[in-house]
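Right, one structure below, let's go through it.
Here the complex is missing a single protein chain, while all its other protein chains stay put.
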Amino acid sequence: MKVAVYRKAQFNSAHRLFRKDWSFEKNNEVFGLCNNPNWHGHNYKLEVKVVGEIDPETGYVIDLKILNDIIQDEILERFDHKNLNMDTVEFKDLNPTGENIVVVVYNIIRTKLDARYELSVKLWETDRNFFEYPA
Amino acid sequence: MKVAVYRKAQFNSAHRLFRKDWSFEKNNEVFGLCNNPNWHGHNYKLEVKVVGEIDPETGYVIDLKILNDIIQDEILERFDHKNLNMDTVEFKDLNPTGENIVVVVYNIIRTKLDARYELSVKLWETDRNFFEYPA
Amino acid sequence: MKVAVYRKAQFNSAHRLFRKDWSFEKNNEVFGLCNNPNWHGHNYKLEVKVVGEIDPETGYVIDLKILNDIIQDEILERFDHKNLNMDTVEFKDLNPTGENIVVVVYNIIRTKLDARYELSVKLWETDRNFFEYPA
Amino acid sequence: MKVAVYRKAQFNSAHRLFRKDWSFEKNNEVFGLCNNPNWHGHNYKLEVKVVGEIDPETGYVIDLKILNDIIQDEILERFDHKNLNMDTVEFKDLNPTGENIVVVVYNIIRTKLDARYELSVKLWETDRNFFEYPA
Amino acid sequence: MKVAVYRKAQFNSAHRLFRKDWSFEKNNEVFGLCNNPNWHGHNYKLEVKVVGEIDPETGYVIDLKILNDIIQDEILERFDHKNLNMDTVEFKDLNPTGENIVVVVYNIIRTKLDARYELSVKLWETDRNFFEYPA
Partner (left out) sequence: MKVAVYRKAQFNSAHRLFRKDWSFEKNNEVFGLCNNPNWHGHNYKLEVKVVGEIDPETGYVIDLKILNDIIQDEILERFDHKNLNMDTVEFKDLNPTGENIVVVVYNIIRTKLDARYELSVKLWETDRNFFEYPA
């Protein structure tokens, strides 16, 4: 009797999409406005989904306070009010596309979450563009 | 060629998270503010998902009026403007966590829905905390 | 050059609409389901609007952290995860309708806010029913 | 390492639910208000989900500009500000229920999308009634 | 001590923007896609705002059930699942722009609402285009 539990959060970051080993023109061609060398930014919205059995004693799959603490300490502390390319080790050499961010967020939370839970993460870059891992 | 059909609804209820067989202190430790003995409440939002084949004659998987009537008669009649712990048989001895509520809602609708349909239910306790069954 | 600054928040409470000096029947006639003697509840959403001049030094009308602290300390501490009728002095003898709640919230914040600011408050009881004071 | 990429869009159309081979009474019985012979309409919201591997060079599953162009050229050009029953070949002889529309939209996008991608489509007829294919 | 009370509703209609006394070309030039002779449609969202004194006995400005009944009986009955141009007397000779619809809705509700209340109406044609009267 597995139930999914969801928790939402938000972080506000600057980023730039580009490859250091490409020319500015090549980056512009592939990444368009997102290649602005002075950065732009987003309100990234996050939805973390944790699947597990209901604990018959508490009626919880996971205490949402615990899940929220993980999101707060591991994701928001790291990425909120930061420049993803400049201020984080995760995106120092990894292009901070929505796809790469959602995988990085998943991997960070995965290491903090008990192995008995299944995990997936959804990330909104804007209201119209968003990403999910695993698919 | 299976299609999913979704219908949303809302009910406004009071509840308290606690176990009768635990001390007040133990309940506070586990359930925090949700253990307020005088209750608190939520606008619970519900999303019911029904999966089936499209009827080639009508173009419907299920007449949404029928699905809405089930939600209205079986869920809203039972839980809307109620105290989940005091006014319902379902949560008399079951802690009304989001996890337990979403399973109870699923089980009620399941008995009213033709067996050829697959069913799942999503329940929002707040905009940031929600639940889904089956996961 | 007055600018309005808005901050949103939420509190989850139980309440009952009724008058102690009316019969149960009279209360039912006027307040319907909201007169459930065992309470029901809502996710109350709050939007606080503060109007003032931009401080030319900071570019702020008011530091939103200060406004948020007032909302947190004066409103959420008081009403969140509470039974409005039983747990608060404000609604001990005042029917906790949306209209009365929005006026009470306004009056509390007004005493904590520098007199040079204009204030108004909006309160959602549900997504479809909400209230504003002053109008 | 498959990631899902989502893109949202909207089109505003008129439609009528009915079968030409049924009497007006029979259509009314089955389709109710949706059988209004003078049409009614909706803001249809669309969410297109594309699943694939992240391209390690770009960090993209698919350039969202390409996905957006497909939605624009193939779906919005065809259905936006149209009468689905009268102005489109797709619904000339197919009842434009949410179920049928979501399958038609899927089939159109499927032919334009590289075969290495998985696709699914969600369609909102209103905020409370929506549809997904495949389920 | 005036408080504003808000109620939201929705109706789904077909319409066409054009003037009978203009050529098709002139209508196209001014109204673009909205001049489709076979109609298109919208989910019109409505927000009705009523301002008045709180009744000290009930704590209500107006019983929202009464306001909702007016919206239901006078606006939704008239416009929901209708073709505004063909099925209504109001827009038989009046172009159903958002501006004209919001004024018509205001005028209808105004006649049904006690004169001691102030009224205003907001109408969403889409999430990005909306209208309010009086301004």
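The first chain written gets the first letter, and so on, giving A, B, C, D and E; residue counts start at 1 in each chain.
FYI, a residue touches a chain if its C-beta (ideal position, glycine included) is under 8 Å from a C-beta of that chain, and two chains touch if they have at least 3 such contacts.
Because the structure is predicted, anything quoted here is derived from the model rather than measured.
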Which displayed chains the hidden chain touches across the whole complex: A, C, E
Touch with the omitted chain, as defined above, among A:Val5, A:Cys34 or A:Ala135: A:Cys34
Among E:Leu17, E:Leu46 or E:Ile62, residue touching the chain not depicted: E:Leu17
Chain C residues that touch the omitted chain in the full complex: 1-9, 51, 54, 57-61, 63-65, 118
Missing-partner contacts on chain A, residue numbers: 10, 12-15, 33-34, 36, 38-43, 80-83, 86-87, 126-127
In chain E, positions touching the absent partner: 17, 19, 30-32, 94-100, 102-103, 127-135
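The criterion applied here is as follows: only the chains that are shown with their structure count from here on.
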Intersection of contact partners for chain A and chain E: D
Longest centre-to-centre distance from chain B, chain (CA-based): E
Greatest separation from chain D - chain, by CA centre: C
For chain D paired with chain E, centre-to-centre distance based on mean C-alpha positions, whole Å: 27
Residues of chain A engaged with two or more neighbouring chains: none
